[in-house]
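To keep things clear, I will list the structure first and then write my remarks on it.
Of the protein chains in this complex, one is absent; all others appear in place.
Each chain carries a letter (A, B and C) given by its place in the written order, and its residues are counted from 1.
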Amino acid sequence: MKAFVYRGPGKKALEECPRPEIAAPTDAIVKIAKTTICGTDLHILKGDVPTCQPGRILGHEGVGIVDKVGPAVTMFKPGDRVLISCVSACGKCIYCRKQMFSHCTTGGWILGNSIDGTQAEFVRTPHADTSLYPIPEGADEEALVMLSDILPTGFECGVLNGKVQPGSTVAIIGAGPVGLAALLTAQFFSPAEIIVIDLDDNRLEMAKRFGATTAINSADGNAVETVMKMTAKCGVDTAIEAVGIPATFEMCEQIVAPGGTIANIGVHGKQVALHLERLWDRNISITTRLVDTVTIPMLFKTVGSDKIDPKLLITHHFKLDKILEAYEAFGNAAKTKALKVIIEA
Amino acid sequence: MKAFVYRGPGKKALEECPRPEIAAPTDAIVKIAKTTICGTDLHILKGDVPTCQPGRILGHEGVGIVDKVGPAVTMFKPGDRVLISCVSACGKCIYCRKQMFSHCTTGGWILGNSIDGTQAEFVRTPHADTSLYPIPEGADEEALVMLSDILPTGFECGVLNGKVQPGSTVAIIGAGPVGLAALLTAQFFSPAEIIVIDLDDNRLEMAKRFGATTAINSADGNAVETVMKMTAKCGVDTAIEAVGIPATFEMCEQIVAPGGTIANIGVHGKQVALHLERLWDRNISITTRLVDTVTIPMLFKTVGSDKIDPKLLITHHFKLDKILEAYEAFGNAAKTKALKVIIEA
Amino acid sequence: MKAFVYRGPGKKALEECPRPEIAAPTDAIVKIAKTTICGTDLHILKGDVPTCQPGRILGHEGVGIVDKVGPAVTMFKPGDRVLISCVSACGKCIYCRKQMFSHCTTGGWILGNSIDGTQAEFVRTPHADTSLYPIPEGADEEALVMLSDILPTGFECGVLNGKVQPGSTVAIIGAGPVGLAALLTAQFFSPAEIIVIDLDDNRLEMAKRFGATTAINSADGNAVETVMKMTAKCGVDTAIEAVGIPATFEMCEQIVAPGGTIANIGVHGKQVALHLERLWDRNISITTRLVDTVTIPMLFKTVGSDKIDPKLLITHHFKLDKILEAYEAFGNAAKTKALKVIIEA
Partner (left out) sequence: MKAFVYRGPGKKALEECPRPEIAAPTDAIVKIAKTTICGTDLHILKGDVPTCQPGRILGHEGVGIVDKVGPAVTMFKPGDRVLISCVSACGKCIYCRKQMFSHCTTGGWILGNSIDGTQAEFVRTPHADTSLYPIPEGADEEALVMLSDILPTGFECGVLNGKVQPGSTVAIIGAGPVGLAALLTAQFFSPAEIIVIDLDDNRLEMAKRFGATTAINSADGNAVETVMKMTAKCGVDTAIEAVGIPATFEMCEQIVAPGGTIANIGVHGKQVALHLERLWDRNISITTRLVDTVTIPMLFKTVGSDKIDPKLLITHHFKLDKILEAYEAFGNAAKTKALKVIIEA
């Protein structure tokens, strides 16, 4: 089968690979219909993710059709259309029992990382019963690709951890795909204000179209001041960090209101300065989270009832044999205005 | 009347001062029966608290008898025995309505800070109806002095924010009075393990007597390793910071389990390094809080039913005219083994 | 001044009454701009509310301008435009401290019940600082009349108690004003399905316009069966009772899913049969609540940001001197299609 393979820092190729086989009784083999590329895949290609070794087929998102199942799989059978969670969950370890699938002792984020992933014609999915989700008859599969990772990430790490409430004031720092996913899902809770801050006017424009009440370009260094002025010097109830660098996290520290929450989504490579000398008495919370995808069933219902349109996030389409072009478009988002790209296998 | 007055950095005196008068219709004047000294008072004496200016009568804790009330006070009358909250709350501003009394727009921590305090024969307490608490017939008033500040601080900022649960594993960094208050109140929730870490063997000894299941002297630099070994490398569900310096906060970052909480109580003077490069995907929460004292009614009930013995925290007694000796004892705790000192007015 | 007075069962009159005076230092006198009629007022007129004695001016909703304030009122001054909560709250009793304003020991629902109310040119509002809410510049006052009672009632008793969530399935039994208020505010949380059940096709038609995904006329006795069929025999996550009779409460018992909630809003005059022989092992919750109006500040923000349009509930307008006609219209809703009627003073 064809598959997109990481060949070491800066090296990648669409290759012919053997089709995966059932390795454990709880495995399924899924024939991929549509997959996509995540920012994390770009990190891997740079060599920044040591758990992902050369030779690995990338990709941890996608929808497809069950091709084979192991003998212990009871929830799915060949022919079932399924969504693949970016996180594999055994459903029985100490973390899975606490709904922290991200920390599953034999799962977590392994697809396209420590085992072969979804940017291929077929993929082996471990713990299939608790890591795949049935796609209802008539559903728009392309929209559902957004439920593998990006929407639950924005929702769980940003919106739920950030305790977004009706009437509250939310700031989202970073209008990349995950920030926009937080923006879309924050609206489930009807906040009064959603302020989006970024450096890219095109993305800010999209943020406005997706429901931001205010879009601020922080290039002039006045974003904090603007937010404080807008909020009568109180700050925001929820500050969602969706970039992953010290400057944006510290911006969150500056704009969070007393009693508010900073919900971190960003993948950080360095420590940040936590200004406890100013925040120790401000009654704030800071949360971090790797997506658990426990809200996928809930998100299915919101998509099915048109409470959200995940396809807003999809900007480009490619066939699997053009996946190198897809990476090109996705990796040059400032120029191509790409958010999420769909790859059809 | 006699009162203990801050006279600028390093200067203090027991002085003769005019008795306070009702200034607003919601004020009460309370004749102090017993008060105490807080670590914050030592900070003021060093000149570290700019809101507190020379000439100020210190003290924000105590019990006494209502002497006079303003015309709008309806919950208390002269002769009532009352506990004074360290935090004054109007009960009607935006923060009070959210139970964040610490941020009351006309209150918060003002006693012995921006207005005269309780280390005196009489004190004016603003917002009396929502800042004083009736003392039940027959209660031990000395024990109740611990409910003005130290016990709600340990309980709200450490135990409640830290989400201590039956069977959970808790670490408390710092066995000073506030750390020990967290230790005492953590036991309301029956955690399986309470590990207390400090540098002072005497305080660790007290921690063991107060219910710590493990006491670790961190002087040898192995505390983190010890905790990780004790917890099968998982770390603790709740790490309570009760010191207020970067080293102890970072120790919390090292020992918190995936899914766990760092509850900060310490008053910090500097920024700390938040290692998001390691914590971004660990599903943790960090909380900060200035005590709101909203749990005083709950704490009254736990004291009345012998679920906690606040007098464990009391090590010394002085008369008001010996308050300089009381400060001497409290300020040299390593030598005097002082925790909380009772001052009788 | 003119006022609408209850004169005993079946008797009522628009009368000339003395203007109210400040009676306690925490009182305000409010000049009414707009008020409305509640279903409870009809109960009073029938003689069903023993706490309300003949001679009482009715009404517990409205907006107006502060005319006078007592000496302890600090949040308002004459000339301020305010919303009047249907529930008076002292802000300091044991219930107010728990945010249960409905049970305030010197307040609760007293306006137009045990003290004179708002269907008059002026009203005395006790505990003004914690029972009035400032109206922002430029706000639509007519819409805000809906925040005195009907919207917080639907939201607090139905939606919040019912734990409505994104993607969940909600049934509302009763499409009168309070059921429709629950319908409007349920949408803050983006449930997937909102099924409204009533006997009146006109009200069901309105429910559809207000956002119901399904409207069921229960006249044929098949409503339960229809709901169970729609939900794959699971039932609904939240069943909101907004009628107040045994038949509708028992319908909720029949359609609530395992793990679901029955949130009662209805004012009941009789006991109902709770089928514990069928429900004891179904992991359900049942809640009751008299509105606390603690969400008025939150609701203000949702109105200000166009997350809800309270004016949808307003069907008729009258001048105060035509209030008997207003009662006529409101009391014959099946014929007049009245929901809420605005009365201008």
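Methods note: a residue touches a chain if its C-beta (ideal position, glycine included) is under 8 Å from a C-beta of that chain, and two chains touch if they have at least 3 such contacts.
If you're wondering where the values come from, they're calculated on a predicted model, not measured in any experiment.
Visitor: Which of these, A:72, A:219 or A:247, touches the one chain of the complex that we don't see?
Guide: A:72
Visitor: In terms of residues, what is the contact footprint of the unshown chain on chain B?
Guide: Considering the whole complex, chain B reaches the absent chain at 165-168, 187-193, 213, 297-302, 304-305, 307-308.
Visitor: Take the complete complex as the reference. Which residues in chain A touch the chain that isn't displayed?
Guide: Chain A touches the chain not shown through residues 25-26, 71-72, 74-75, 90-94, 96-97, 99, 129-130, 294, 297.
Visitor: List the chain C residues touching the unshown chain?
Guide: 95, 98, 100, 102-103, 244, 249, 258-259, 264, 266-277, 279-290, 292
Operating definition for what follows: only the chains that are shown with their structure count from here on.
Visitor: What's the rotation angle, in degrees and to the nearest 5, for a C-alpha fit of chain B onto chain C?
Guide: My answer is 180 degrees for the C-alpha fit.
Visitor: Can you give the whole-Å distance between the Cα centres of chain B and chain C?
Guide: 42
Visitor: By residue number and range, which residues of chain C touch two or more other chains?
Guide: Residue numbers touching two or more other chains: 297.
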